[in-house]
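And now, chain A:
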Amino acid sequence: MKKMVVAIFLIPVFLIGCNQEQTIEVKDSNEEQSETVKEVIRNSDEIYTGNAIFIEDQLLVAVQAKPWLDYKKRKIEKKLQKEVEEQFPDLEVLVSADYKLYWETQKLLDEGDEQKVSEEVEKLKKLAKEET
Partner candidate 1 sequence: MVILFKTKPSILACGSVAGPEERKSVFYSYFDAVVEDERWNQKTNEQGQAKMIQEACEIIMNKANLKNLDIDFFLSGDLVNQMTPTNFAARELASSFIGMFSACATSISSLIVASLLTELSASEYAIAGASSHHNATERQFRYPINYGGQKPATAQWTVTAAGYALIGKHNPSLPSIVAGTVGKVIDYGEVNPFHMGGAMAPAAFDTITAHLKGRNQKISDYDLIMTGDLGKIGLKILKAMFAQTGAQQNELDVFRDAGAEFYGEDEAYLAGASGAGCSAAVYYSYIEQQMKSGRYKRVLLCATGALLSPLSFQQGETIPCTAHAIEITME
Partner candidate 2 sequence: MDQQQYQQIEDQITPPTPYVKNVLKAFLIGGLVCTIGHAFTYFYIIFFNFTETTVGNPTAATMVFIAALLTGLGIYRKIAQVAGAGTAVPVTGFSNAVVSAAIEGKTEGFVLGVGSNMFKMAGSVILFGVASAFFVALIKLILVTMGVVEW
């Protein structure tokens, strides 16, 4: 049993030790916009992965903070929201660190139907506002 306990504690230390590269994916036809949003996300050290969806006048950014920094993910979310809004003042921006949004946007990245993406983004925005 002791070995098991030690193992459980050692694996995370190991995982935290090797810092992987950030993976950021964007769904957009506009190359310039893509690079900008990637750059903004990349500037936040706390984030290890993120998806951004541009659709019509909407921008949905779903990110995942590093698990050991999750305790301050609401602050990370707010900070990033502000930064993204500054870069895209014309767009309706929503930044979320919620896993649900990250999971769903992951699926949207390969979705071809624009109409469907738009509907899905609307739905996710509503979901993100629910409190209980």
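One rule holds in what follows: a residue touches a chain if its C-beta (ideal position, glycine included) is under 8 Å from a C-beta of that chain, and two chains touch if they have at least 3 such contacts; residues count from 1.
Regarding selection, all candidates are chains of the complex that A comes from, given by their letters.
This one's a predicted model, so the numbers in the text were calculated from it and none came from an experiment.
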Seminar exercise, completed: The one of 1 or 2 that touches chain A in this complex is candidate 2
Exercise. What does chain A use to touch candidate 2 in their complex?
Worked result: 1, 5, 98-101, 103, 127-128, 130-132
